[in-house]
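This is the structure I have questions about; it appears just below.
Note that this complex is displayed minus one protein chain, with the remaining chains in position.
Chain lettering (A, B and C) follows the sequence in which the chains are written, and residue indices restart at 1 in each chain.
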Amino acid sequence: MADPNFPPASLSQEVEIPESISGLEPVRSVRSPIRLLYDFVPSPPVQEYLRAYSKKKILGHRSPIDGAVFVPPRGVDPRHGVLIEESVELSDKGHVGNFCVTHLPIPGRDDLETPYVSAWIHLDGASVGFLGLVAGCENDEVHIGMRVQAVWKEEEELGNTAENILYWKPTGEPAVPIEKAGNRAWDQTNE
Amino acid sequence: MSELEKPLRAELTVEYPFTRTTGTVIGAFMTGLREKRLFGIKRSDGSVLVPPLEYDPVSSEPLTEMIEVSQSGVVETWTWIDPPRPQSPWDDPHALALIRLDGSDTSMLHAVLVGSPSEMRTGMRVTAQWKEERVGHIADLEGFIQETEEIDS
Amino acid sequence: MSKSNSFRDVAVVSVASHQTKILSEVNEVQLMADLISKCRNSAGVTQEEIGFTCSGSSDFLAGQAFSFVHTLDSVGAFPPICESHVEMDGAFALYEAWVKLQIGEVDTALVYSYGKPSAGSIIDVLATQLDPYYVSPLWPDCFSLAALQARLLLDKGLITLEKMAEISMRSQKNGSDNPNAVRSSKDVLFENLMNEPPIVDPLRASDISEIADGGCAVILAAGDKAKSFCERPAWIKGIDHRVDSHTLGVRDLTRSPSAFLAAEKAGRNTDRLDLAEIHGMTSAQELILEKEFDLNEETMVNLSGGSLASDTMMASGLIRISEVASRIISGQADRGLAHATSGPCLQQNLVCILEGE
Partner (left out) sequence: MSAELTAILGIGQTKYSSTRGDVSIAGLCREAAYRALEDACLDWKEIDAVVIGKAPDFFEGVMMPELYLAEALGAVGKPILRVHTAGSVGGSTALVAASLIQSRVHEKVLTIGFEKQSESNATWALSLPQPFSVSINAGAGGYFSPIIRQYMSRSGAPELIGCMVAFKDRQHALKNPYAHLHQNDLTFEEVVDSPMLWNPIRYSETCPSSDGACAMVLGNEISGDRAENPVAWVHGTAMRSESNNFPGRDEVNPLASRQCAADVFRQAGITNPLKEIDAVEIYVPFSWYEPMWLESLGFAELDHGWRMVEDGTTSLSGGELPVNCSGGVLSSNPIGASGMIRFAEAALQVRGMAGDHQVDGAKKSFGHAYGGGAQYFAMWIVGAEKP
C-alpha cells in the first residue's frame, strides 16, 4: 500500500510558479456561493392533505391493492407501484411506533428546546407511521406503544399545514404491546 | 377563488456559501488575477493553455510549467447577454465571448464590455479591464474592452 | 463496444413517455408510476419478472438531495429489486441496463428517467455544471454557450441562418403529430422563423429547445424473452457513448468528436438508416449532429419533433430511444439511430442503433 505522505509518482513534479508572483501570498481558495430558487408545488393529494389540516383533519391514502393506508398520502402504493386515488380520514389518535430523543438543535427550529422527542406516530387506521413531536410528559416516559393524541393549534391559528399539530400528548390509555406496535402491526393483521 | 382554494406553493431556496480550495495551479492563476496578471500553462506539445489546468485537458497528463501571457487577444465567438443572470458578476447587458489571448493557444470564456451587440464582431481585438478591488477570483477580471489601437487604425 | 466481441441480442420491447410544459396534475412519482405500469402492462411483465431496474435523474434539477429515493415508490420496490441509478440522462441508464443484460444472468430490465425543470430555473441550474473555478462563477447560461457555438458555425460558413430555420420548421411540423410536443405547428412559415429577432444572438427563440417536464419508461429484454413480450422487438444492434473535453476553449466547437466516435462504435455505417432521433439543445446543434452521423435524405430525422419541440432534461435522450424503438416496434421503420447528449455544447454523447427483424 502506497505511503499517503508522498504524492503518487506521476504527480511528484512540482509546479513552476512564475517568478512575478512566486514570493507573494498565494490564493488557496475561492468563494463561489450558489443560490437556486425552486417553485415548490405539492402534488394534488398532498394539497388535499394540507388543506384538510385547516379543518383539523388528517387524510391518508388507501391502496387499491391491499387496503394499506398511507399517511401522508404519497399518490402511489410504494410496494405495488400503482396510483392511489382513495382518500380516507384518520383519527387524530394513535401510538408511538418508535422514537428518538434528540439533543441537537435543528436549523430553523429555534423554538424546540433540546432534548426533545420526535416519534413515528402510527394513527389508528393507518398502516405506516409519520413523524411528530411528543410532549406533555417527561422525555423518559416516552415508550414504544404509548398511546398519543394530537394537540392542535387554536382555531384562529389554523392554516393549510401539518404544523397545525403542535405535538402529540399521551392519552393515558393502556399502551399497545411492543410486538404489535409500529410497523409490526401490519404483518399480524394481514398474514 | 378563495385564498383557501388556491394551489399551495412555496418558494424553496437552495443556497450554499461554497469555499473551494484551488490547489497550486488554479491558485497561481487566481493569485495572478489579484496582481493583474494572466497566466497559462504549457502542454507537452509546447502550446499554451489559458486559463491553466493542472492536467492536459485531452491526455490528462500533469502540467507544471506556468507562463505569463498577454492581456490582449482576439474574440473568437460571442453572444449577447441581456439581461445578465442575477448571480453573474455583471449588472449591465454585455457580450459573452471566447477570447484567445496573445501567447495562448486556447480561448477563455469571459465578458466583453460594450454597449450594444452592434459593437461586437468576431475577430475584434480586446484587452483586459481589471476591478479596483481584487481578491483572487475569476471576476477580478471585470471583462475585456475593445483595444484602443484598433479603434485608431 | 469493441467489434471483436459478439453481444447478446437485446431489444426494446415496450416504451411509454409523457411530456408537457408544466406537470401540475401529478408529481414525478405519480407520473412515473403511471408510465412504468403502462410499459410493464404492454409487455405483459410484472416487476417480479424484471431482473434489473435502472433510472436516471438529477438532484440539482429537483432541488432536493437524494430525490430519486422517492421515485423508487413508483416502481413498487417490494419485494426488493436489483436496482441502480445514474445521475445522468435515462439513455445512460439504458446503457447500464444493456451492459447488465450482456452478463447473461438476467433477461429483462426496466429503465426510466424523468425531470421537472419547471420547478426551477434550468439555465441557472445548468450553470453549476461548468468548471467550478473559472466558468461557473460567471453564471453563463446554457443557451448562451450554445449561441457561441452557433456563431462559430455561421462565421465559418458551415451552417446558415436559413439552414437553422429549416431545422426549426422541421421540428415544429413533425411535432404536430406528437402529443408530447410542447412547441409544434402544422402551418409554421419559414419567413416567420427567419424574421424572428435573436434572443441569444445569433439564436432565435425557435432555434432553442422548448423546455418541458416529463418522463419516460422503457423495457429491455434479451433473446427469446424479447420475442415473447413483443411481436417485433427493436433490437439494439449497437450502443456506445463517449465524452469530450469539458473546457470549451480547448474544443473545436463546430464539431462533436464524441458524437462521431459513439456513432462509429455503435455501428452507424453498417447499413442504411430509415430514421434518426437526435438530441440537440439548438437547431445548430442538430446540424452538427447530422454531419457527425452522416445523415442524408434517406433518413427521416426527428419525426417526433425532437428535443427542440419538447426538451426534458434527464429524459430527452431516453425519449429519443423510445421514439425510434416505437416506430420499429409498430413496423413503420426497420432501422434507426437514437442519440442522447449531456454537458455544454454536446460534450457527452450516446448513440444507439435499433433494428427490427
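Here is the rule we use: a residue touches a chain if its C-beta (ideal position, glycine included) is under 8 Å from a C-beta of that chain, and two chains touch if they have at least 3 such contacts.
Keep in mind that what you see is a predicted model, and the values were worked out from it rather than measured.
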Visible contact partners (per top-of-document touch definition) of the missing chain: A, B, C
Hidden partner chain, touching residue among C:36, C:50 or C:86: C:86
On subunit C, residues whose C-beta touches the chain left out of the figure: 1-2, 5, 8, 53, 58-60, 63-66, 68-69, 72-73, 75-88, 92, 95-96, 99-100, 102-105, 125-126, 128-133, 136, 240-247, 257-258, 261, 342-344, 347-348
For subunit B, the residues touching the chain missing from this view: 8, 10-12, 14, 16-26, 53-61
Interface with the undisplayed chain - residues on subunit A: 1-5, 7-11, 28-29, 32, 34, 40, 42, 46, 50, 68, 78-79, 98-109, 112, 115-116, 118-120, 127-129, 131-133, 144, 161-163, 178, 182-184, 186-187, 190
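We take it that only the chains that are shown with their structure count from here on.
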Distance-maximising chain from subunit B - centres being C-alpha averages: A
Pair exhibiting more inter-chain C-beta contacts, A-B or B-C: A-B
Between subunit A and subunit C, centroid-to-centroid distance (C-alpha), Å: 35
Cα-centroid distance, subunit A relative to subunit B, in whole angstrom: 42
Inter-centroid spacing, subunit C versus subunit B (mean Cα positions, whole Å): 31
Contacts with 2+ other chains: residues of subunit A: 30, 32, 34, 36-42
Subunit C residues counted as touching two or more neighbouring chains: 24, 63, 124, 132-133, 137
Complex interface listing, subunit B residues touching subunit C: 7, 12, 14, 18, 20, 22, 26, 30, 49-51, 53, 57-58, 76-81, 84-89, 96-98, 100, 106-111, 117, 122, 137-139
Contacting residues of subunit B [partner subunit A, same complex]: 4, 7-22, 24-28, 30-32, 34-35, 37, 39, 54, 62, 64-68, 87, 136-138
Subunit C to subunit A touching residues, read off their complex: 24-27, 29-30, 33-34, 36-37, 47, 60, 63, 72-78, 118-121, 124-125, 128, 132-133, 136-137
